[in-house]
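After the structure tokens below, expect a handful of questions from me.
Only a single protein chain was left out; the remaining protein chains are all shown in position.
Letters A and B mark the chains in the order given here, with residues in each chain numbered from 1 onward.
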């Protein structure tokens, strides 16, 4: 309309005079039909019509947006309007797109706007890819060309908002970038093996699975694994033997595995190394943790993926775990080796001085100690402002309240460290004499020196973290420390960079190994929306480890702490004097020759509890003359019992979704000789594993294990602790032995050991026919190829291992004769 | 209700302009969680047919030569669609008008019959009281009957309930026209049961449907709902003849045959006729399931061609066969309606349709409430400034209005979501406890309020406004 306004009074154009119809007056709530008022004649479309092509989302189909709990709490405190933080809560009245909850077909679907992988069995050439991932052994799975292709695809993806690798902050609505998501493992009818972990990790570094008790520690374990000295100490400890198997350990101390946190961490680190870019789960390690009395008493067991924890709870949990873990490892070292190597690597010596302010009180104590973690403390604002320019002059009275607006932006962790290593506190004296003369005790705790490996717990409050968000670069990749032993008042001084150093030689440079970072997907007080990831520098590059997602990430993103959803909670620095040591990993060619290696367990019996020589032995121990050699063949079969059943969600249509896979536990391991010779096919390991906890299902039809077989008191079998058997297997693995067996993926996953594919010969893989989509059973293959009937009764692992060995030989024969393809297709 | 102003429509209503539906074959491809304006509100066809009925009810005749009023009935409009002055059924002049009652404001259908015999007392109307007492959803209720001189000569006037836009079965299914409705077996069963339902009541009261059981006199008032119309007319017109017959009978027969008995006998005969007429009506309708050229031939050969179920053919055979005095409607119902569950399936269909209508009606009632609610909001939202508390409250309402109407996507584009408006206003109307976050336009402050609180604010602001008004 091009009408313009004119000044009053009106021009010649006159409004129409209409006689008001006699309807009404009606008040608005009066119960008359609205159609009482007529319509004028019309010959055009009515204005009230909505275009039919305009479609809307049904409001009630949407998932309700929850009001942030922090705002709710705030609004309950204050009546009326309260301040709104647009950066934190996003713009007003933002339109939320429809999200479908229909994740029946989780494969390839999008969740929360993220593209997720299909199940392997649903991917293109599904049979092939299923086979590839299921078998850790197939040789072509490490095909470098395919890996490169994946990488190219991946590079395209990272900029895409829906890519899981998307890391750029400042998403609309302050959304946390996808790469920090709380990841979920999806289970198809094939179970966990069908989940495409490789989608999440294109690097050569292993990721850790969640969906397992205590998986919150994954981020911290990754951090320590990438610190060479620590890794070396823990892994090197495995060369020695420590296999307690007495009743006291098994029954009284409730440690049926006969293991220690230290040993299991060693095995875990070894697995992670061998896994390269594949995923590993911490099942054996977490089992030991869950039985540890101290871990339990400190409340460090978490079985529900932190769903009931808020941000603060999770920080408490991980920092406390960090402290307890190192202490426990230190103790384990002492028990197993009578030495305390961690004390010298990580120990932080401190002095504690308690003095009275009153002369009447005689308290004046000085003591010292060693701790493993430095708890970072926010300096009071007056301390912060020693470094800062006071912007607001009116600010003077509330000296202990931190105000980001009045604090200078360029404060770093060094300020915090300087304050944290030297603390004073005044507390009222509690002695009886203080009734007469009330007075204070002055407590001073000061760090004497910093260790080579410095672990810092940053367990601050949300408000304190907000302050950190406001600093330009709080976290430093490196800093310098001068150890001024003489000055008892201020033994340590810190500098941010070289230019600040008066005398560079006196200073020790500390570099950031990496840090565990808490990611808050909702406000701090919300429960279940926080997870832990770690940023770790290795090979000169920064990587993000978010459980099984591993990806390189630019340094600027690592050090960008400007978002309030990102909170560094455990920092690990090492000093330059040790970081130059390059850690040498075990090589299977030379492993057996390591002087300190104790492999004697391979040649002797080591029964749990009491002497069980009298029980029937179906095996013959290896002799020193038969010592395994690199590349020699053995056949293996393992039997499991079920500790907890599969948990399904089932629809009336028969659709079935695995929510939690069953928990299997190794019950029997048999290994037989596979090299030609008089003892070919003769077992040399046949261990039954001690179980003292309740077993849900013995799976007798499959395992041959019967109730009582694994009970350390009732059993008639040759029982050993899990660690005894595990160590045997681990030794063989590291010596470069090649394992023959049928369907070994499940066996090794169940045992929780990582065997490189070149040490596996899996008959289920060799005789796999893609048209069947399922692996052929051992029984079937034996009947067809060997004309032998096996598994007529319950399974017997020695017999099964032997059959697999024969099948392997048959395979080699057929291959040599060029008849393999023919046979397979028949 | 009171008498409404009679409408004066000079122009036809343009239903298609009202809320246009999509063109034919337009496929919106809506997903289950999506909706559009036409789905949110009353379905087009239901609205249109109801609107047409309203229009038909209100139609007036601007330059009428008809009497101003007949008795209490005024504003006559002829509604006969046949335009034949002489009824084919009664063979005397007859016509029908719509008129409003001056007594209750409701529209009625007036049947005018230019009777050919003198009416000197109320005896020809003797059955009308019985007819009036029948309340049956498959019978057009008769309200009144009288003779009138309004047309210049004595005419019989019968007053019935008016069903706007109703149609005879003949027009509905048979008479040539593009809008003929297809006859299906399901419809036939439904008609059968509806007619029997009417006959049950009629016969029970010692009456017979007579000329009403005819494709020309059964009307379709709603979707597949039929009603016997023009009831009682045969009784009036036949009075003279009956009288004569009875006289004859009485003369012929011995004294033991009482008057009463003979009437009963007579009625029974007429009721048997009704059953035969029912058979005829059903047969005529069944024929419509066949193509034109196959409709000729004798009953038995045609019945074989009908693609109807054995159950229904059996009904046709029974009703078109030898219907004797022994015929019992009750037995018939048992055998042919109950045992094959037809009665229960009618009950199901009726429950479904009443559920459907109730849900439509509640949607419309809801719309009325929502309109009033949004009107209130509009009344208060921009009134000039007042005291601080009122201003503050009004500010909250403004933010709430923004919350409902002004949503933006992440690129700042406004979003139109009608469903959001409807649901939010509904929640407000219900005053539920759910809390919402309202952020100020400058995004510096916010408030958390429940729908209930907002409703209370609106109530108080509105009361404030109207109290000023009524002061």
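Just so we're on the same page, contacts are C-beta pairs under 8 Å (C-beta built on N, C-alpha and C of every residue); 3 or more make two chains touch, one makes a residue touch a chain.
Predicted model, so just to flag it, every value in this text is computed and none were measured.
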Across B:96, B:233 or B:418, the one contacting the chain not displayed is B:418
Where B:92, B:119 or B:374 are the choices, the one touching the absent chain is B:374
Per the whole complex, from B:114, B:144, B:161 or B:410 the residue touching the absent chain is B:161
Note that subunit A touches the chain not displayed via residues 1, 3, 5-8, 10-11, 13-16, 18-28, 30-31, 33-42, 44, 46-51, 54, 58-64, 99-102, 645-656, 659-660
Touch rule applied to subunit B and the missing chain gives residues 1-5, 7-9, 13, 18-19, 32-33, 35, 37, 40-42, 46-47, 50-51, 53-55, 57-58, 105-107, 135-138, 141, 161-164, 193, 196-197, 200, 221-222, 225, 330, 333-334, 338-339, 341, 343-344, 346-348, 350-355, 357-358, 360-372, 374-375, 378-379, 382-383, 401-402, 405-406, 413-416, 418-419, 421, 423, 426-427, 429-435, 462, 465-466, 468-469, 471
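FYI, only the chains that are shown with their structure count from here on.
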Here the gap between subunit A and subunit B, centre to centre from mean Cα coordinates and rounded to Å, is 69
